[in-house]
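Everything on this sheet refers to the single structure shown next.
One protein chain omitted, others in place.
The block that comes next holds subunit A.
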């Protein structure tokens, strides 16, 4: 009989003995494939978001109140900034304080802020999806502020206190009505700790009243308090920042403030990789031990084959063929399970607002090269694990080998 016929017959008649090994390999491969697929995909998305996300591409221009010669951030300033090369968009912000007091809320001083598309707050609950841009008379509040739980206000029309200027440095309170259409996480403090987001018209109207200027002249005279300039790519942020400062504005980039972030990401990624490698190594050692044990169970069989005239090379080829088949089955099964696991994980996480965006668009499958690599590695492990004990057995005189149990 030829060695490959014998190997095929062995796999057919001894599959029960191989089931454990196939299961071990399949689970190890499946876990690795799932982990790599999900984390790799999320990593990629996270990198892209952090790198090319608007936050990382934005330059913040501040109004320096009270400093001599400081340029106001008027409509003209917005237009001038928009003309700078590599600027994708310019998003001005106005902010004005207002007070709220009501049932369950002893009193809070908040800042009505215009919402910029580039830096939308993380909304937790809202009356409708696609909240932004806000419609006139709408506001999005933090869930909590200054010890007040504001979450009960969602969907309600509330009365707030704004300020009307009355001569220099004087003002009186005035009531205004506004509808709460959403709530956001209070940990979002990009616009200060007590920001609330209202539609542009409302914010400008309140700010103009407080400053004592007509609403239609506010932007031209007092101007915005902050402008966010978004560069067209992360690489151009430096240039844009330079140009903005050259035009006499006080500006800083978020990129400068986030220099620590990539390091953290790298650390997280490295930790993940190390865990995966350790897992892979454990699986590898397990597979080596199991295949080695399987081969050692067959020393007697090796002796018999040699006694009836099989050459050492044929005996080893037979065992290697069997192990390669078993390894390939384990890897294939594992890859299929891993792909299913990755798809299931992605489906499970897709609905979560914090993770969903990173897994959204497609079922994350590892590439053909990675799959081939896994297949070859698995086969190599099973073959190697079997080869050493089998080789030793095949080198024994057949009489000694058949004596082994």
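Brief remarks follow.
As a convention for this text, a residue touches a chain if its C-beta (ideal position, glycine included) is under 8 Å from a C-beta of that chain, and two chains touch if they have at least 3 such contacts; residues count from 1.
Following the convention adopted for this analysis, contacts and distances are computed from a predicted model.
Missing chain, UniProt protein name: "Putative oligopeptide ABC transporter, ATP-binding protein", from among "Oxidoreductase", "Formate dehydrogenase gamma subunit", "Putative oligopeptide ABC transporter, ATP-binding protein" or "Na(+) H(+) antiporter subunit G". Within the complete assembly, A:10 is the residue of A:10, A:54 or A:345 that touches the hidden chain.
Counting over the whole complex, subunit A has residues 1-2, 5-6, 9-10, 13-14, 300-301, 303-313, 397-400, 402 touching the chain that is not drawn.
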